[in-house]
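Note that one protein chain of the assembly has been removed; the remaining protein chains are unaltered in position.
The chains carry the letters A and B, assigned in the order they are written, with residues numbered from 1 in each.
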Amino acid sequence: MNLLHIENLSIDLKTRSEPLSIVDRFSIRMGEGEALGIVGESGSGKSMLAMAIMGILSPKMTMKADYLSLDGEDLMKMEENDRQHYISSKASIIFQDPKSSLNPCFSIGSQLDETLSTHGIHTRSERKEKILSLLDSVGIYQPEKIISLFPHQLSGGMNQRVAIAIALACKPRLLIADEPTTALDVSIQSQILDLILELNKRDNVGIMLITHDFALLSENTDKIGVIYSGHMMEHAATKNILEDARHPYTRSLLNSVPQLGKRHTKGSRLYALDGQIPAIDKLPVGCRLGPRCPKAEKQCVNPPILHSIANHGKVRCHLADLKEQSSSKKNNHSVSGG
Amino acid sequence: MALLEIDNLSKNFISSTNWFGRASVIEANKNINLKLEEGKTLAIVGESGSGKTTLAKQIIGIEKPSSGVIKLDDQALRFNNRQDKRKRFTNIRMIFQDPYESLNPNVRIGHALEQPLIINTALTAKQRKQKISDTLIKVGMQSEHQYRYPHMFSGGQRQRIAIARAIILEPRVIIADEPLSSLDVSIQAQILNLMQTLQEEMGISYIFISHDLNIVEHIADSIMVMYRGKVVEQGNVSQIFDEPLHPYTQALFASTPIFRNRFPDFLQQGKRKPLTNEKASCVFAERCPYCEERCQSSSPPLIDVDDDFKIACFKFD
Partner (left out) sequence: MNSQSQFYLHTRIPSTFYLWWSHFKKNKLALVALVVFVLFALTAIFANIIAPHDPTAQFTEFVHLPPSWYDAGQTQFVFGTDYIGRDLFSRLVLGARLSLSLALVVVLLSSSIGIFLGVITSFSNFWLDALIMRIMDFILAIPSLILAVVIVAVIGPGLPNAIYAVALVLIPHFVLTTRTAIRQEKNKEYVTAMILDGASLPRLFFTTILPNILPPIVIQLTFAFSTAILEIATLGFLGLGAQPPFPEWGTILSESYNNFMFASWTVTIPGLAIFFTLLSINLVGDGLRDAMEIEKK
């Protein structure tokens, strides 16, 4: 059974004239306890996707999907209130900046207490016990001392741990982490990442790790999805992506990071895509990467579809397809992008 | 002769006076020495609170050093001296971290770029305009962009404009304070390439403040690792990256995914040891897995291992 199953999820921004597409027909399946990485630049729609799954999109956005299920229940068939309740019992989200996701006016303990009481633990002593065990499970040393403190008295890393503890309060099956380490100091980043991944291994929680940094995903995820300008460009197992990326965008992302061990010599340059991600009101015709793509050809003015490639995964590129035909002739091009 | 030289620079902040009027002093920088050669890049690495930005502010001249000397071309730059100020402002320029903050939203790009020229050069209005166009083209923008406002540009383009502003006076040193950390990965590569091209064309020296070791290894010639205001390790890029010796440098490497398995001692960071004598001990003693008795009671000095490699740790006495 799939933990998360999305078919053709689209998110649009309402405007006076035509709605603008932020995420276009996004499909994904996540198994129980899978760690999925979502990579994309700012403006690619990756955070909107997370919010859509959590049902917390701003009212300016509209969302539609052919099928959207979480832990086996079809969300699209539920009533508004039931859905929100169901999602909050099955999935949690942690954000980039722990300072802004915690309420500065309440102590850590009372914020956790509040969350637990909405999730059906009604006796005070039970909650207290639960709070201590939650804080302990996110690696906070001496939780009894922490519960009476306020967010501003803790460091960024500690706050992020508390935010994770709050996210875990409802025993989620799916934890969405939206750039969980970006706002933190270097030496703290790996600790927080380790913590999230430990939850994945220990409690079999499904993890969706949203980031712009491939380095975070390389050892830690089972699969990676690459989003560009609202389109899923490539979706495959982590190993396949890192070793044999098929989409020009994925390759450029991988190549534009300086490799450790390669030092600067005079005249050496990093690989960099020209230009920038298109604005959502000025999307290019055809492939959204088209104007920036180093390999673009005539046929790229026709929008490519996300199709499967044998022994790899799914790629949205005409050229990945051509290359594949020569090496392994007959594979079923089952269309799932629409 | 080094282009920029810093001797024993220290900066103390008096944080607050308590009820009895006794001030507590924070040592933001302590006894910092560095030399920067023409056309080279020095990277300063460390986490937030390590005093990187304070050091940059003193070099650039907006923060007065508590003690120590900053020399440009072997001549000391005094803090409150008109001539030295001008010399500093024209020879040492700065690129800020966030291009959304460093450009005035209500001023056209061309107007912002023109200011340093009006103040520091004797160019005519026509020459200034030409210079602005040339500089914009040099950083990969178009001459016509000078009539626009900052909000019409993306983050990467804004950082290009910020670089244009830094190079328009043809400086010899540019201090870049985390210039890439607010940009996307693919844009980071563009800006990094641009900075290298400019270095090769104009012979600029960079002081590159960053926490990203991948980028530092790519761009830097020498590296200075700072922790809580002190230099803990200083050396060539090859020395430091081939074999980081100081425990803090190792801790930094351990937090980079690719390197982490080389330093298994640091995987359980964050557990801090209580210190007996916090004032006197080594700055890193609290987090150091190799902390000994003497690290608690006294602070190791920065010793010269050879000409351009220095380390502050008792392990290497």
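One rule holds for everything that comes next: a contact is a pair of C-beta atoms (placed from the backbone, for glycine too) under 8 Å apart; a residue touches a chain by one contact, two chains touch by 3 or more.
Keep in mind the model is a prediction, meaning the values are calculated, not measured.
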Selected from B:103, B:240, B:282 or B:295 as touching the chain missing from the view: B:103
Options B:72, B:94, B:237 or B:254, residue touching the unrepresented chain: B:94
Touch residues of subunit B, complete complex, unshown partner: 60-62, 85-86, 89-90, 93-94, 96, 98, 101-108, 111-112, 115-116, 119-120, 142, 144, 147-149, 151-154, 165
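We adopt the following convention: only the chains that are shown with their structure count from here on.
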Inter-chain centre distance, subunit A versus subunit B - centres from mean C-alpha coordinates, in Å: 32
Residue numbers on subunit B that touch subunit A, as the complex places them: 47-48, 154-157, 184-190, 192-193, 196-197, 200, 211-215, 217-220, 237-238, 241, 251-252, 254-260, 267, 269-271
Residues on subunit A engaged by subunit B in the complex (per definition of touch): 41-42, 139, 141, 157, 185-191, 194, 212-216, 218-219, 252-253, 256-264, 266-274, 276-277
